[in-house]
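For this depiction, one protein chain was excluded, whereas all remaining protein chains were kept in their positions.
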Amino acid sequence: MADETEKGLESALRRRLLMGLAGLPALAVMPRMAFAATPPTSAVNTTGLAVTDTEVTVGILHSATGTMAISETGSIQSEKLAIEQINAAGGVLGRKIKVIQEDGASDWPTFAEKAKKLLVNDHCAAVMGCWTSASRKAALPVFEQYNGLLYYPTFYEGLEQSKNVIYTGQEATQQILASLDWVHKEKGAKSFFMVGSDYIWPRTSNKIARKHVENVLKGTVSGEEYFPLGHTQFNSVINKIKLKKPDVIWVDVVGGSNVAFYKQLKAAGIDLNKQVLLTISVTEDEIDGIGGENIAGAYSCMKYFQSLKNPNNEAFVPAFKKMWGEKTVIGDVTQAAYLGPFLWKMAVEKAGSFDVDKVVAASPGIELKTAPEGYVKIHENHHLWSKTRVARAKPDGQFELVYESPELIEPNPFPKGYQ
Amino acid sequence: MTNPIQSLTKSVTVNDNPFMKPIEWLSLALLVVVILVVLPATLDAFRLNLVGKYLTYAFVALGLVICWGYAGILSLGQGCFFGLGGYCMAMYLKLEASSIENTKIQSTPGIPDFMDWNQITSLPWFWKPFQSLPLTLILVIAVPVLFAFVISFAMFKRRVGGTYFAIITQAIAAILTILIVGQQGYTGGINGITDLRTLHGWDIRTDSAHNILYFVNGGLLIGCILIAQFVKKSKLGRILVAMRDKEDRVRFSGYSVAGFKVFAFCLAAAFAAIGGAMFTLQVGFMSPSFVGIVPSIDMVIYAAVGGRMSLFGAIWGTLLVNWAKTSFSESFPDLWLFGLGALFILVVLAFPNGLAGIWREHLEPRLTRRVKALRAPAPAIIPQSAPAE
Amino acid sequence: MNAALLPSSIIGANPDAPEYLLAVDALTVSFDGFKAVNDVSFYVDPNEIRVIIGPNGAGKTTVLDLICGRTRASAGSIKYKGQELTKLTESAIVQAGVGRKFQTPSIYDDLTVFENLEISFPRGRSVFGALTFKRDAQVRDRIHEIAETIFLKDQLLERAEFLSHGQKQWLEIGMLLIQDPELLMLDEPVAGMSVGERIKTAELLNQIIVGRSVLVIEHDMKFVEDIAHRVTVLHQGKVLSEGSMERVKNDPKVIEVYLGH
């Protein structure tokens, strides 16, 4: 694996210009420069994938229906955008990407079922998909059994590393530690009150956060509360918060509960301009439902915000809006999902083959300089090196960046000392 | 007083109550052929595994026919039993998958990964029995049945029935889901128990294993149909029907109604549990999303579409709805919920007896007429068959 | 339940419950303060036919409900062969030997006449018993015998739903008969019947009351006179009068109630 990485770094230099730019449709003028001719199918596909001389099939597997459709729609949209851009720039190894989209219907076994269909029936070369941890956990054995390749976009709890998955979102330590350090340093925060939805991601994230607060920052956690998914009554916990007067309210509530939580928080007279609230579960998508005025002043920590100012993002946002409408917003996961197809394309072209084993072997060290979030790189553990950012919610539903980690943060899905 | 024609046709050769009528033998044969011969012969491994998954729901629908169709007890919490059966099986498989060898990177090797993530350092007591396969097989049925017994005994003794029972079972399904999700250190939380690999050393993830499991599943289902048929044909079956219509009267025939209802409910729970266990084996994981309200009501609709009074109808209904779900949601994901909703309404409004009713009321008479026409000259008076159940 | 199995001679010797088959003592039930049955006492001998009469709302049906456990008494006691019934469940009361026919025919519409009778056959009443119940010769013979008695032997395979009103009443009587109860309670057995049916029913009743006690509610005075050994008159939940038909007919209190009604 280490060798692969070095090779990747070397060759990256050579290809940076050509391949990196392929992500930007406006500049996609010389699509086939890297490879003089389309290599024959027999050479690039030795494992029976759905690759022809002109086409390669890629699956998209998200929930278009059910409760999770709210969150997953953005991912579908950005994956389609990325694939369209790649096709406009000449495709992958000279082959256009054909998309087969399946609906996980917010139902975990359906994800497993459809994943199997995409791999066994459709022979997809790669699948962009899954959103919740539960759906990934359900589909993962399928990808491992049939040796498929999944690009998973969501920031998640970590504790996983599969040969068959590339994780394009942040794992928990990447997202959490830097922001805790920031709030400790900038706001002098010592005491934290944690509120989360009751499932694995908030619990694991809070566990990591708690260890960091207690062991590294030498602060205290004055409360840790969990509510069932979909819970809408938070008055009691808000009273508790008022009583404990923590320096920071640390929130990882998801879905409809989010909306209720911030509305009730505001109604209870907690002014987020005075009380520091740091959330790891609110992106631009969520603010749409919460209402900007209800959450204005809260800090969110993510690796991407729509308002980021860099050339990549300034190309990405208009392209996305052009395709999906002026009113759409782009959250962290939507951006991470956008990376998947590009990372796959680069790995395929580096490997010179669609074969999953070769693509996987080529992946570590792949660098994407055109990512809207900035520069990212695939780590040996299949997660991305990325920066963490903290931004402040504004009443108009956008975020204002207040902090950015100076360096790329190394992904560490099995953090020692945090388990 | 007595109708002469009636007395002529219905001569008092008392029905000797055969285990199955010819038409029922025919239905069974058809089902056996389709499930065990036609489908395996025509479908690829992937689709066959899918059908296997659907058939695990058919166990639940079968139980609902007895419990809802015959005994008139609508349970909106069958997911609980399906889930409990599935979880029992999953716990065994998970322990097997969590050998010291497989889990050596954990801080406590030898326990399931999600426990390790939740700082649990030794196996909780209620997981211990699931280290043994025989004990697991017993518990797969015993735990859900015991749970069903506890729920139903108290309520039926106090004569809670009908809509109240439905609402309470629904609430129980909700509670159980919240509990499983909330106690993730012990249950795997919302992700459920995943990454199951072997059953007593036998890899259940291979295509050949899926094939064998499919046939085991089909065989068990047919076994359950026969059990259900036995119950239906026994006096107990007739008491259930009697009870559904005139519960009070059954009491005054000297029966303790509660006992019979508890039996029907527990039987349905046992069927659901078998389905759940087979689900876990074939799909390879179990999660709280099968325990809750939505799957529980979905399973009721399978039985309703098939015909709430028909054992065979329940199986066909399950297959039909799931097949529609898979193919519709593949091509028209947006329309699927409309279609499913409309199906509920249509079945209830227009076809309360479901597929079986359509068959009995429309197709069978027409078919019999055809057959009779062919068999001319027909006898002068043909005794009407007693209405089939 | 055990008492039912004891020979009656022993029960007769029991000082607590002398010779009565059924002893109703100070029975009271109130619904939200309204006393539907108020301090009612009466005693039925073995083999006695007792008719309860009274105007509408007198509490007649409620008394039967109380005896068979359908309604729970607020106070008082009901002793059947020395056994307290007020604490037993309906099914236990039936199993002890008390049978009850309802005012409107209460049969299982979806089942055949044969099955209706079969369900009432006093064997296999537990869950397990019902599962393993065999339709053997004894059962069939008994069902045929009863069907003959209740004039329904030609309708055995008919769904009960399709019987005439009178036939339904007979079927219900048959269902009681097959239980072979020692105390038979009939709520208006001839109500709504044609004259022909009525005659047949009287004949039927005369045939089946042999060897058991019967408690009948009836409005038809002609019918009552035909069958009653003794009559109890209820009025506004209380016993107004009791005795032979002759005596009751001449009781001025009864006359006032009936004429004033």
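We just call them A, B and C in the order they show up, numbering each chain from 1.
Everything that follows uses one rule, which is that contacts are C-beta pairs under 8 Å (C-beta built on N, C-alpha and C of every residue); 3 or more make two chains touch, one makes a residue touch a chain.
What we mean here is this: contacts and distances are computed from a predicted model.
Only one of "Branched-chain amino acid ABC transporter permease", "Fumarate reductase iron-sulfur subunit", "Cation:proton antiporter" or "NADH dehydrogenase subunit L" fits the UniProt record of the hidden chain, and that name is "Branched-chain amino acid ABC transporter permease".
Interface note for the absent chain: among B:L84, B:M155 or B:A356, the touching residue is B:M155. Here the missing chain is touched by one residue of A:Y226, A:W250, A:W344 or A:Y418, and it is A:Y226.
Touch with the chain that is not drawn comes from one residue among B:A71, B:A90 or B:A174, which is B:A174.
Contact with the chain that does not appear here is found for just one residue of A:R136, A:K207 or A:K266, A:K266.
Against the chain not shown here, subunit B presents residues 74, 76, 151, 154-155, 158-160, 162-164, 166-168, 170-172, 174-175, 178-179, 181-182, 293-294, 297, 300-301, 304, 334, 337-338, 340-345, 347-349, 352. Mapped onto subunit A, the interface with the missing chain covers residues 65-67, 69-70, 73, 198, 225-228, 230-233, 235-240, 242-243, 255-260, 263-264, 266-269, 285, 287-294.
One rule holds for everything that comes next: only the chains that are shown with their structure count from here on.
Between subunit A and subunit C, the least number of touch steps comes to 2. When every chain is represented by the mean of its C-alpha atoms, the one lying closest to the mean of all protein C-alpha atoms is B. Most remote chain with respect to subunit C, judged by CA-atom centres, is A. Computed from the mean C-alpha positions, the centre of subunit B lies at a distance of 42 Å from the centre of subunit C. Counting partner chains per residue, subunit C shows two or more touched chains at no residue at all.
Of all residues in subunit B, only 1-2, 6-7, 10, 12, 14-17, 230-231, 234-236, 238-239, 241-242, 245-246, 248-257, 259-260, 262-263, 386-387 touch subunit C in the complex they form. On subunit B, the positions that touch subunit A within their shared complex are 44-46, 49-50, 53, 105, 107, 113-114, 116-119, 178, 181-182, 184, 189-192, 194-196, 205, 283-285, 287, 289-290, 326, 329-330, 333-334, 336-337.
Taken in their complex, subunit A has these residues touching subunit B: 64-65, 102-103, 105, 107-110, 112-113, 116-117, 120-121, 132-134, 137-138, 140-141, 145, 159, 198-200, 203-204, 207, 226, 228-229, 414, 419.
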